[in-house]
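For this depiction, one protein chain was excluded, whereas all remaining protein chains were kept in their positions.
Note that the chains are named A, B and C in the order they appear, and that numbering of residues resets to 1 at the start of each chain.
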Amino acid sequence: MQQSIERMTIRSDEDKKTLISRLNRIEGQIRGVANMVNEDRYCDDILIQLSAVDKSIKSLANLLLEKHMKSCVKERLNDGDDTILEEIVDLFKRFQ
Amino acid sequence: MQQSIERMTIRSDEDKKTLISRLNRIEGQIRGVANMVNEDRYCDDILIQLSAVDKSIKSLANLLLEKHMKSCVKERLNDGDDTILEEIVDLFKRFQ
Amino acid sequence: MQQSIERMTIRSDEDKKTLISRLNRIEGQIRGVANMVNEDRYCDDILIQLSAVDKSIKSLANLLLEKHMKSCVKERLNDGDDTILEEIVDLFKRFQ
Partner (left out) sequence: MQQSIERMTIRSDEDKKTLISRLNRIEGQIRGVANMVNEDRYCDDILIQLSAVDKSIKSLANLLLEKHMKSCVKERLNDGDDTILEEIVDLFKRFQ
């Protein structure tokens, strides 16, 4: 996992609550899939459910990107730090 | 969630173990992302980690599809049940 | 480009006509994008149009896969040739 230790994004309690609740829901979906495997459920049903998890993750990524754009990206460009534009292009490729 | 109650896929203990261990790892990744949110980690790092979760889910879907192909799909086609071919095309679209 | 010289898929005139007309439409979309570039059109509009081309290509791939499933895949499985199942899993990964 790549990381930039120095950089932080301070989040409001409300933002944290929203994000954590979305992540808890995805964790629940994953546990649901594990139950389906244990109960010998039909592969196709499990794959359909996995595609739903995939959509939840992409939807959360979109939410995070939106928040990122309106806070960090704007601030850093104002500070004259253009490397953030390359970070966005890189994210674009990762989720393509 | 769509499901076909009547249909089952009986899995060997080994297959179940492999699938459940992959799902547990993904659950761990999701909890890792939640920790990053709580620790005010930089958005871009969280998004990179989310793209890794996305790749894990797709890789698990590929494994499941492979097993599905070699068991259910072959059997049902042998039984003259062609609807399974439409199921595969539908999965193809869901993960595209 | 990978190819298997020996293998062919004989298509009806109607099937060819449908596929070629879809491909001509995509070619037209690409030329439309080239015109937008030459006319100094706004990047975002060009990117939106490129995403439409992407959707046309995926939609054509879905149509081809459906035809492939109902002809080649069924026949080869009937002939006891299981390698086709691996081909489908490989396609699944390529379009993911």
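Observations
As a convention for this text, a residue touches a chain if its C-beta (ideal position, glycine included) is under 8 Å from a C-beta of that chain, and two chains touch if they have at least 3 such contacts.
Keep in mind that this is a model prediction, so the values were computed, not measured.
For the omitted chain, the shown partners it touches in the full complex are A, C. Contact with the chain not shown here comes from a single listed residue; of A:Leu19, A:Leu60 or A:Val73, that residue is A:Val73. Within the full complex, the residue among C:Glu14, C:Asp40 or C:Asp79 touching the omitted chain is C:Asp40.
Residue positions on subunit C in contact with the hidden chain: 1-4, 7-11, 16, 19-20, 23-24, 26-27, 30-31, 33-34, 37-38, 40-54, 57-58, 60-61, 64-65, 67-68, 71-72, 84, 87, 91, 94-95, in rising order.
If you put the missing chain back, the residues of subunit A touching it would be 58, 62, 65-66, 69-70, 73-74, 77-78, 82, 85-86, 88-89, 91-93, 95-96.
Just so it is clear, only the chains that are shown with their structure count from here on.
Chain contact topology: the protein chains form an open path, each linked only to its neighbours in the line.
The distance from the centre of subunit B to the centre of subunit C, with each centre set as the mean of the Cα atoms, comes to 25 Å. Touching two or more other chains at once is no residue of subunit C.
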